[in-house]
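Have a look at the structure that comes next, please.
All protein chains but one are shown in place.
Chain naming follows the written order as A, B and C, and within any one chain the residues start at number 1.
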Amino acid sequence: MPQLPFPSAVPISYYLILSAILFVLGVAGFIYRRNIITVFMSIELMLNAVNLSFVAFSYKFAKPDGHIFSFFVMVVAAAEAAVGLAIILTVFKNKQTLQIDDVDSMKL
Amino acid sequence: MDAILFFVFAALAVGCAVSLVLQSHPIASALSLIGVMGSLGVLYLLLGGEFIAMAQLIVYAGAIMVLFIFVIMLLNAGAEPPGPKAKYLKFIGAPLLIVLMGLIGYFVQTQMGATEVVKFGSKSDFGSPASVGMSLFTQYLLPFEVTSVLILIAILGAIVLARKEID
Amino acid sequence: MDFLILSLIKLAVVMGVFMTTLAYLQWIERKVIAHIQLRVGPNRVGPHGLLQPLADVIKLITKEGLVPSHVNLVFYCLAPIIAVFFALIAISVIPFGGEFTVPFTDIHTSMQLTDLNIGLLLILGLSGMGVYGVALAGWASNNKYALIGGLRSSAQMISYELPMALALVAPLLLVNTLSLREIVNAQDGFYFGVLPKWSIFALPFPQVVSFILFLIAAFAETNRVPFDLPEAENELVAGFHTEYASMQFASFFMAEYANMVTVCSVATLLFLGGWHPVIPDMLGGNYVASLLHLGAGAICLYHGLLQPARKWDKYTLPVFGVIFILIGLVFLIPIVQTILMPVFWFCAKVLFLLFIFIWIRGTLPRFRYDQLMRFAWLFMFPVALVNLLVTALMVALF
Partner (left out) sequence: MQLWLIPILPFIGFLINGLFGRRFSKPVINAVAVGSVALSFLWVLKCFMAGVPAEEPHIERYFTWIASGDFTVGVDFMFDRLNSVMLFVVTGVGLLIHIYAVGYMSHEGGYYRFFAYLNLFMFFMLTLVLGANFLILFIGWEGVGLCSYLLIGFYFLEKFAGDAGKKAFIVNRVGDFGFSLAMFLIANHFGTLDFGAVFEKAKAMPVEHSAGFLTAVCLLLVLGATGKSAQIPLYTWLPDAMAGPTPVSALIHAATMVTAGVYMVTRSQLMFNNAPIALEVLAIIGLATAFFAATIGICQTDIKKVFAYSTVSQLGYMFLGLGVGAYSAGVWHLMTHAFFKALLFLGAGSVIHALSGEQELSQMGGLRKKIPYTFWTLMCAGLAIAGFPLTSGYFSKEAILGAAFEHHEWMFWVGVFTAGMTAFYVFRALFLAFFGEYRGHHHPHESPFVMTIPLMVLAALSLAGGLLFNIPHWLEPNAPPEHEDLKLKIIAIGSGFLGIVLAYYMYVVNTNLPVKIANTFSAVYRVIYNKYFVDEAYDSVIVHPLEEGSRVLLWKGIDAGMIDGTVNGVGHTARGFGKILRWAQAGNIRGYAAWVAFGSVLVLIAIGLVGGSK
């Protein structure tokens, strides 16, 4: 294999940085998008970012615990998706909108 | 080789994430999120997490996102109309996030900067389904059971919420 | 580099065979159904319509791929690619036979593109991803029939993935590994020298129930009759691929057939002992292939030479007979036998399952949609759960 211009393997910190980038992108999506579903997907993106760092740490300590955690995150995400999407359906049924700013009836 | 794979799929993930944020159409966002998940799955494999990578593929990409797409199609959600409300977010949002990103990066560098490199398959098979299952059903048995209850509750909640008539 | 070259060769072989199989599966299906319905089936293009697939391919390729004006172009073009990609990629982890050394060399390899120790999970994941092709196709073609078809298929596929996965887990408890190769190796041997130790027969708890459940779920996963609601032509013109034409249309079909082959292979590997012989060697299991082919050849010759039913038969059938006999003779060569018999058994089992698929298509009517869902959640799911529990109990006890 020819010599690469960069090291043949990357340190764990790269993975963490990547997870940070993804997380921040998720936050950005949450803040800037107005479609409820998209916002929801941004949340999923954040969760994925966190999972990545879990798995990275799990590699660092060579223990499966990180995997377990991200597994639980997935399970919770599944439950959340089920309920959240049901809520979105109900919102749409009652308000005929998916714009997150129109769903602010809790405001004074 | 590891490095190439990492950079390729990291770039893919970031690209998909960006498109998730920028795309105006929910379906497009959903597909890009699936892209993120897929590339993350590959990264998990690089990190020796075979089981979790497959779980990512099956649970996240295979089930959860299908739900999303399903709902998007069901509601026939169109593209977002332009013109945001809540103007002030535009101004504080971006710098805030950049600062946040910078801080996290700084901490990661100071804390984990000089840690060992990730070599595929260099560690023992701590991520194999066997070992994950082992600790899942011994050390983490209680949380596991609790999650099952959580799922059950979620199912009930979803059913109650999505019923045809609210009586 | 050696590894790369070897893999490339394998890849070429597998893809070639696989594609041909897909093409000819079409022909087989049409023939079988024709005979079930007392028709002749394709018999114009080539002897017994054997060249029909070729003709179809040429037609589909040369046709103009027209794109409706109202579709969402990106996803419209993306959908078939996704579908066919995830359908074909699954073959890469399926083992067709045991390890062997290539004759006249010292290369020791296995009849499989790659052996992941999570192969089964990978297949599950890929089959899950296959949904997007259909769903997107339905949504992107911007057509109510297509959309309904897409929705139906996505709902149906999620619903049936649960019982399928549960049915898959039960035999895994017996073999406790996820690597397909080891799964098959765990089913080696015979009870009392006659009854093969496949999971479907294996003690402590024969997996008959989960095998049946898996087959049913597989029908639904591959959108086959009686679960082919996404393309129920009498309600939705052609379901999710209403708007598709030419190669894109063809790729959907390829995806469907590839999925069929995949699930049949998985069923074979998990329940029917993969490439392990049906008849033990000491009972002459090694000669089954030769006998079959020789017999077929004999029949062909008889019908061709002595009493040809149709005009062409006196020319075509003898040729086939000779070919069959030659194959039978080839199978008599010891070294070929050792290498090819496993593959023969594997293909035989897969073809048998595929035949069941076609047979059912020729036999059963289509479900109604609510029946479909009720069946999934109120019958398949509980039964699969109970079966899993019982299996777990048995494995724990014995």
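Here is the rule we go by: a residue touches a chain if its C-beta (ideal position, glycine included) is under 8 Å from a C-beta of that chain, and two chains touch if they have at least 3 such contacts.
What you are looking at is a predicted structure, and each value in this text was computed from that prediction instead of being measured.
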Quiz item: What are the shown chains that the omitted chain is in contact with?
Solution: A, B
Quiz item: Out of B:Ile104, B:Val118 or B:Ala158, which is the one that touches the chain we can't see?
Solution: B:Ile104
Quiz prompt | Of B:Ile4, B:Ala79, B:Ile92 or B:Leu152, the residue in touch with the unshown chain | solution = B:Ile92
Quiz item: In the full complex, which of A:Val10, A:Val27 or A:Ala86 touches the chain missing from this view?
Solution: A:Val27
Quiz prompt | For subunit A, the residues touching the chain missing from this view | solution = 27, 30-32, 34, 39, 100-101, 104-108
Quiz item: On subunit B, what residues meet the omitted chain?
Solution: 86, 89, 92-93, 96-97, 99-100, 103-104, 106-107, 110-111
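Note that only the chains that are shown with their structure count from here on.
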Quiz item: Connecting every touching chain pair, does the picture come out as line, ring, star, complete or other?
Solution: line
Quiz item: Hey, how far is the Cα centre of subunit A from the one of subunit B, in Å?
Solution: 4
Quiz item: For subunit C, what residues touch not just one other chain but two or more?
Solution: none
Practice problem: Going by the contact rule at the top, pick out the subunit C residues touching subunit B in the complex. | Solution: 75, 78, 116-118, 121-122, 124-126, 128-129, 131-132, 135-136, 138-139, 147, 150-151, 154-155, 157-158, 161, 178
Quiz item: Of all residues in subunit B, which touch subunit A in the complex?
Solution: 1-4, 6-7, 10, 13-14, 17-18, 20-21, 26, 29-30, 33, 36-37, 40, 43-44, 47-49, 51-52, 55-56, 59-60, 63-64, 67-68, 71-72, 74-75, 77, 80-81, 84-86, 89, 93-94, 97, 100-101, 104-105, 108-109, 112-119, 123-124, 126-127, 131-132, 134-136, 140, 143, 147, 150-151, 153-155, 157-159, 161-162, 166
Quiz prompt | Residues on subunit B engaged by subunit C in the complex (per definition of touch) | solution = 27, 31, 34, 50-51, 54, 57-58, 61-63, 66-67, 69-70, 73-74, 128-129
